[in-house]
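Worksheet: one structure, shown below.
Missing here: one protein chain of the complex. Every other protein chain is in place.
Here is chain A:
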Amino acid sequence: MSNHLIIGQYVPGQSIIHRLDPRAKLLIVFAYVLIVFLANNAATYALLSVFAFLFAALSRIPFSYIMRGLRPVIWVVLFTFVLHVWMTKEGDVLYRIGALTIYEEGVRQGIFISLRFLLLVLMTTMLTLTTTPIEVTDGVESLLGPLKKMRVPVHELALMMAISLRFIPTLMEETEKIMKAQAARGVDFSGGRFSERMKAIVSLLVPLFISSFKRADELATAMEARGYRGGEGRTKFRQLAWKRTDTVFFAAVVLLAILLCLLRS
């Protein structure tokens, strides 16, 4: 279980999308999220959809995994669609079912806006499915590097992210251990009255805090003993390399943006 927890939804693979530089993937996804809002007619939405589905197909991730990522938002998409069909009262009348009248404009708006939402979620999900959290961290650190000049602690933020990723499974195991230790002392974690439940949860949380503070202290001591002094002059175990494919994919997004500007009405 803890292995699943570190990598999250990441699906290991060797596809061309997996091997893209995390910086390229971040830039592509952010650019896509911005240009989605340019679309306002059938041609532009079709273009955006083709790009997103091609991206998904190239990742060679099984369709079922992608659907699993989309499942939490499917209700929001349906809700959006129904709301627009129900509320918009413009254009020709398509159907009349009792008191409910469905207008052409409503269906059009409903399809476009729920498709836009679906595309946004699909592209951001593709990033998560093909990139490990630690790769994303490296990519963000590198992309935000210029902000260091404005005294934003970019390196420190990335380091804290890396430390948390490392310690989340550890503290989760610790939680289980503490529960067993407290249960052996007679704490009931299976139910009881409300005040008993509160008492049980405090008996779990306080040792968890103490143990995490101890770990923080040990790790800080170890860092200082090894002469940690911030990001300046640091060498890295994981190196990022911008390749030609990264440029090609980035150019494709720029091309998409230009086409959208030309085709939108």
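Assume contacts are C-beta pairs under 8 Å (C-beta built on N, C-alpha and C of every residue); 3 or more make two chains touch, one makes a residue touch a chain; residues count from 1.
In this text, contacts and distances are computed from a predicted model.
Engineer: Which one, "Spore coat protein JC", "Methyl-accepting chemotaxis protein", "Biotin transporter" or "NADH-quinone oxidoreductase subunit H", is the UniProt name for the chain you do not see?
Structural biologist: In UniProt, the chain excluded from the picture bears the name "Biotin transporter".
Engineer: So one chain is hidden, and I want to know which residue out of A:17, A:136 or A:260 touches that hidden chain in the complete assembly.
Structural biologist: Answer from the full complex: A:136 touches the omitted chain.
Engineer: Among A:168, A:181 or A:255, which residue is in contact with the omitted chain in the full complex?
Structural biologist: Result: among the candidates, A:168 touches the missing chain.
Engineer: Just one of A:17, A:61 or A:127 touches the chain that is missing; which is it?
Structural biologist: A:127
Engineer: On chain A, where is the contact patch with the chain that was removed from view?
Structural biologist: 5-10, 29, 69, 72-73, 76, 79-80, 83-84, 86-88, 109, 113, 117, 120-121, 124-125, 127-128, 131-133, 136-137, 140, 148, 151, 153, 155-157, 159-161, 163-165, 167-168, 170-172, 175-176, 179, 189-192, 197-198, 200-202, 204-206, 208-210, 212-213, 215-217, 219-220, 223-224, 228-232
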